[in-house]
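Missing here: one protein chain of the complex. Every other protein chain is in place.
When the chains are written out, they are named A, B and C in that same order, and each has its own residue count from 1.
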Amino acid sequence: MPAPNDFVLKVGTVNGSGSQTANLVLLRALFRMGVPCSGKNLFPSNIAGLPTWFEIRAHPRGWLARRRGVDLLVAMNPASAAQDLAEVLPGGVVVYDEPLALAGRRTDVAAHGVPFGKLVLEVCPEPRLRRLVVNMIYVGVVGRLLGLDRGELDAALARMLRGKEKALGLNRAAVDLGWRWAGDHLPAPCPVAVERPPRNLNEGRILVDGNAAAALGAVFAGVSVFAWYPITPSTSLGDALAGYLGKYRRDPATGKATFAVLQAEDELAAVGMAMGAGWAGARAMTSTSGPGISLMGELLGFAYYAEVPCVVVDVQRLGPSTGLPTRTAQGDILQVATLSHGDTRHPMLFPSSVAEAFTMAGDAFDLAERFQTPVFLMSDLDLGMNLWPSEPFPFPEKPLDRGKVLKEEDLARLGKGGFFRYVDRDGDGIPYRTLPGTPGGLGSYFTRGSGHDEFGRYTEDPAGYVKNVERIARKWETLRSALPAPEVIRAGTEPAPVGILHFGTTRWAVEEALSILREEHGIAADACRILAYPFHDGVGEFLRAHGDLYMVEQNRDGQMASLLRAANPEPVVGLEGILRYDGFPPDARSVVDAVLVGRRSAP
Amino acid sequence: MPAPNDFVLKVGTVNGSGSQTANLVLLRALFRMGVPCSGKNLFPSNIAGLPTWFEIRAHPRGWLARRRGVDLLVAMNPASAAQDLAEVLPGGVVVYDEPLALAGRRTDVAAHGVPFGKLVLEVCPEPRLRRLVVNMIYVGVVGRLLGLDRGELDAALARMLRGKEKALGLNRAAVDLGWRWAGDHLPAPCPVAVERPPRNLNEGRILVDGNAAAALGAVFAGVSVFAWYPITPSTSLGDALAGYLGKYRRDPATGKATFAVLQAEDELAAVGMAMGAGWAGARAMTSTSGPGISLMGELLGFAYYAEVPCVVVDVQRLGPSTGLPTRTAQGDILQVATLSHGDTRHPMLFPSSVAEAFTMAGDAFDLAERFQTPVFLMSDLDLGMNLWPSEPFPFPEKPLDRGKVLKEEDLARLGKGGFFRYVDRDGDGIPYRTLPGTPGGLGSYFTRGSGHDEFGRYTEDPAGYVKNVERIARKWETLRSALPAPEVIRAGTEPAPVGILHFGTTRWAVEEALSILREEHGIAADACRILAYPFHDGVGEFLRAHGDLYMVEQNRDGQMASLLRAANPEPVVGLEGILRYDGFPPDARSVVDAVLVGRRSAP
Amino acid sequence: MTAKVNRIGLPQDAYKGGKSTLCPGCGHDAVTASLIRVLFESGVEPWRLAKMSGIGCSSKTPGYFSSGSWAFNACHGRMPPVATGAVVANRTLLPLGVSGDGDTASIGLGHFVHALRRNVPLCYVVENNGVYGLTKGQFSATADRGAKLRGGEENTFEPVDVCTLALELGCGFVARSFAADKRQLETLLKAALSFPGTSVLDVVSPCVTFNDHEGSTRSYAWGREREHPVVEVGFVPHWEAPEVEIPAGEVREVPLPDGSLVRIRKVEEGFDTADAAGAWRRLREARARGEFLTGLFHLATGRPTFVEGLDLVEEPLALLPEGRLRPPRSALEDALDGLTP
Partner (left out) sequence: MTAKVNRIGLPQDAYKGGKSTLCPGCGHDAVTASLIRVLFESGVEPWRLAKMSGIGCSSKTPGYFSSGSWAFNACHGRMPPVATGAVVANRTLLPLGVSGDGDTASIGLGHFVHALRRNVPLCYVVENNGVYGLTKGQFSATADRGAKLRGGEENTFEPVDVCTLALELGCGFVARSFAADKRQLETLLKAALSFPGTSVLDVVSPCVTFNDHEGSTRSYAWGREREHPVVEVGFVPHWEAPEVEIPAGEVREVPLPDGSLVRIRKVEEGFDTADAAGAWRRLREARARGEFLTGLFHLATGRPTFVEGLDLVEEPLALLPEGRLRPPRSALEDALDGLTP
């Protein structure tokens, strides 16, 4: 029997059956009670009819990783019921739609059939709506079983359906019916249970998905041109961005937009528009996922070489090619690092949390404009499309860094011949730029992807060409020093025997694994979270300080480890990959198991 | 004074002035005399008017690398004359167009002005042709100076203009005029001189560019669909291929084509057509250069994952983005290795010579069909567009390897349910395929870039998905073992203190450097030439056997070294990059100098 | 009782595929159902049919019919080049492209146009719902100006009109139909499959989930209310076709190279399927007025196909044996001789 507030609740339904609202009501009610929790949507790549799942994990210590094994299952889908049942842990509880007849299929779980089909007739006269309303009945059943606070449940529902009074009434009745039915028919207490913690652990916190968080980050970083082409799982970033921009970025006086959202004809056009806008001086961004990244290669190589700022959000999904668009991965890292032919390199930021999605989206714009280069925010489906609790995002206090832009008066001061586009005046590899349209007749320059020298002139002269690409390499080093250091968690004052590297959303499994290793296995491990590429020196230090090293990542080919090996002129010794590439977010136990195996097989 | 037959002859002219034929006559005459030699064209990215150069290097030992410093300069272009003059070695000879007035500009060279403008009036009454005919006059002058055999000169000219009798007469007269003028006006003997070697070192050999060689290789490998979009420096591969196919691949009976050449609307279409053709069972190929590779990413990721065979020739050129289209580089390696998002990997072959361009083009088809994956032939501009001497290409004796294709009768034997597209029947990771159109109703399957299992069915099931991508990873290991071992040159029986790694056309500078290191510096060095990626175990062995390691490559970012570090779970210790990225082929002295610096700074 | 079989002895079930995973009621499923019947009735050999598609709900449908055929579900927008390569490699294949309006008119537009320009042998069906169904209902490039999304957003751009664009590119078979107009759709499909070059069939195929509301110009209701066939089309397969008669009066009879016959009867006075420019004008006027014309808009035979232009051997290139692919030793010798200075 799990401890209170420590469980996984899984709902298995049919895609398109409208269960999302119901599941969110459960999650939000739990959240409102002050129980640390988060929710993951596991959905198919179709619009309606295939199995879909929602998982809520609660844990008193606020672990955010996915956890294997289900404590409380709500089984609504005949197509997945058998498989869903198999995932329930011994001692777990199952609530199922009566016709599924799951009772007795496993003796080690308590399975309760609910006559949803009959019940819904009681509350919902309109046949068209029944499919939806059924979901609210299981909310009531589960709420009662878990011991959710009825007031919080109602409040969560009311808040979700704010402004839709008719729907609210109907849904509330359904919840109530489920609640009552459970009270009448189900044994109490339930082994899976919620208790209101002495202190509301969610006080002041928010619940948000990473796509919305990144969108908000961009809005508060002043994004002014967003060009995109829809692709799962980045689409909801575009939607959220358009929504927030419409709300917060209209001129108060005129109601006119201080932004433009451009739906392009494809990803080549999307990034081309962002580049055109970045070149002209807008804070420009595009967002996409793997296939889009592959299509953007040529243009982003141009942006690297001609030094055009723009932000690219890659919400990564699983697999080569189309792969599984609704499954998560961290598999575009190698592709992005050297995206485009020739000697091209791109910086990446790896947000692990919705808060970092917000802040790093902002940082990405500052970096892009400061370093005049595309900057990639490497999110993933797990971060982007799932709901994560967070401290509220801090209002960005730092002014926008618009980089080295010469204005009309600067140009006048420098005089004729005082400005050349690619000269390294400051020794940091970063040249100055001007914006098209700057009057005065002094700032114009020619932007090209063909060979050019520091004056921006076309050249085939080896010396002029080489000087310029070497400056760009120098700029890369300046950039490296501007990127965040890794976040290192130390087990003690001395380096621990085990060192675990990770990045992005892999963080949550690793942090939980650290505590399991320590508490259950007495193994002290340090962790190093990579926040950005090119790698900060701190990453190399961590590598050198540890003998037994693991890199946890969500891809088959150990991409981050490859990049680390490739980047390090000093050899990387004994780096073992802990790889997950089935499309589901990693869990702590898998990390622990892999470390234990590694320890055993270590010489 | 250079030894006989050991010199660099450089001709500086204006692009579009028609000097190419003249330069080839010189090269071919030299070749016919039995002197080992090769020619490099250094040309601008425009059609007419910019400076262009032709370099002939002769060396008794047949060194093929570019060599710095010019022994005999022909200066025809005012725009580059000063720079050209500066490259002449002390003691060198200069032949210049009189108006350039180079005499006396350097006291350490012998400069001879030739009144080309006046001379051409004598032989060429037609003003329109004079610009062209002038070039043949310098052929005569240089021929006489160098001591070329007049008979061979005339024979080379005659062979080049075979069938164009009128042009031949005119050109022969021009050569003759230059020859006589030089006899009358220039001092003899010339310090830069040719001697007919006792044995014709070019007996039976050919002179060809790598693009034509690869095209021939493809023709004799049975290429049947070639789809392309023009791009320098791969265009001449398409032209050569179309020419050879038209000549050798028409049905003797009907005159109909056993091939198709498709000029696509862009590179995405070109590779898409090749993939469609490869899928349908043709031997399909595309060729391109960097920008095209970047555009092909998404589709080639599809081909990797859906296992569609095709051959991609990448004739590499310099720089990120458009860069310098007429300068050579080895800069697409990192991009190609993981081209496309997700866990995608591609095999590459690295031809160093025209002979390998021929054989590896053939191997590429066998590998593509055997392993059902895109295979990249990584050529470069230096190999593809310059003229290299070679032993004649061997007729391929090995039958074509069409891979695991089940025919109607195989399917009938296996029966219903006996064939599934992605099942690993043989344990080598390579599945069986069938060709669309196979009658009998048993072989059809669904080709998709979305998640699929071993049966070729769409799946979102983690286990089925993972099983399939792990099989593909296994196939990669089978592929590795089918790829050629590195070619190792050993200084002695024990590993030498220095180990030099290289690949592709870098070979020629390295092999020459080995002998300079040994003969001039007493340094024994071993060399390891990488022929393919994924790396053969032999590469790792070489790394382990040597402490002082160098990787010579033609890019800024040390791409092959990165790949090697990334690929090697064992650390790569002390690998120093010797990098050239100014667009000119590397020379042996630069390699030697870098090794000497490395030796000095080694601990 | 044995099932009814077709000309080549196959029952209709032989043309079925996997179970559809589209939304119940999706127009694309109706097109799939029609395809199954048409392939059956036309007696197409399943193994000759190459089902080509891109990405989208529409592009998934090749999974739902004729499972005895090979299928290539390519990248988004890239179906035309893949189909081109396939039919060049094996000219005996019968490529059927099924694509969506986003796949064809947004990301894939350039390839679509170039396939038309080349006249690639390809029956190209656009399941046109005016939105990106699979990515949840954004406007596609074929959305009409003034059309509204469920949330009320209005499209302010002119549509890419697949049919007038096909006319622009000289396509010889240009038609439009409606997923709910089974009879017309199936006749047009049969004719399109028999057409030797590129045939374009733009099918208004409502997306019940994202674009079937009021304000949509691709809903079932919109289509049912407004459908106006400009011609009535009949198709006589080659094994039933009579000797060709001279077209007379209201009926135009056009023989196709495979021996089948298309019979076109005017419904709208003055509409001439032989006159591309007339069709172009009429379709643009219709669009401006919010009319929904269907039928065969243009039919012109005689233009050589892309494959015909390649002067290939008769056998599929894909099946040529080594002896016909690798030239003899003497050829290499000849080539090498040419490379001897």
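Keep in mind that, in the parts below, contacts are C-beta pairs under 8 Å (C-beta built on N, C-alpha and C of every residue); 3 or more make two chains touch, one makes a residue touch a chain.
Owing to the predicted nature of the structure, the values given are computational and were not obtained by experimental measurement.
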| item | value |
| --- | --- |
| Chains on display which the left-out chain touches in the complete complex | A, B, C |
| Which of C:41, C:168 or C:232 contacts the chain that the document leaves out | C:168 |
| Hidden partner chain, touching residue among A:265, A:382, A:453 or A:553 | A:265 |
| Selected from A:216, A:231 or A:472 as touching the chain missing from the view | A:216 |
| Subunit C residues that touch the omitted chain in the full complex | 106-110, 113-114, 117-119, 141, 156-161, 164-165, 168-170, 276-277, 280-281, 284-285, 304, 309 |
| Residues of subunit A (touch criterion as defined above) contacting the omitted chain | 27-28, 31-32, 156, 159, 205-208, 212, 216, 219-222, 224-225, 227, 244, 247-249, 251, 254, 256-260, 262, 264-266, 268-284, 298-299, 302, 392-393, 395-396, 399-400, 434-441, 443-450, 458 |
| Residue numbers in subunit B that touch the chain omitted from display | 16, 45-50, 229-232, 235, 263, 265-267, 291, 321-322 |
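The definition used in the following text is that only the chains that are shown with their structure count from here on.
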| item | value |
| --- | --- |
| Contact-richer chain pair (by C-beta pairs counted) among A-C and B-C | B-C |
| Whole-Å gap between the CA centroids of subunit A and subunit C | 40 |
| Touching two or more other chains - residue numbers and ranges from subunit C | 75 |
| Where subunit B touches two or more other chains at once, by residue number | 298, 302, 448-450 |
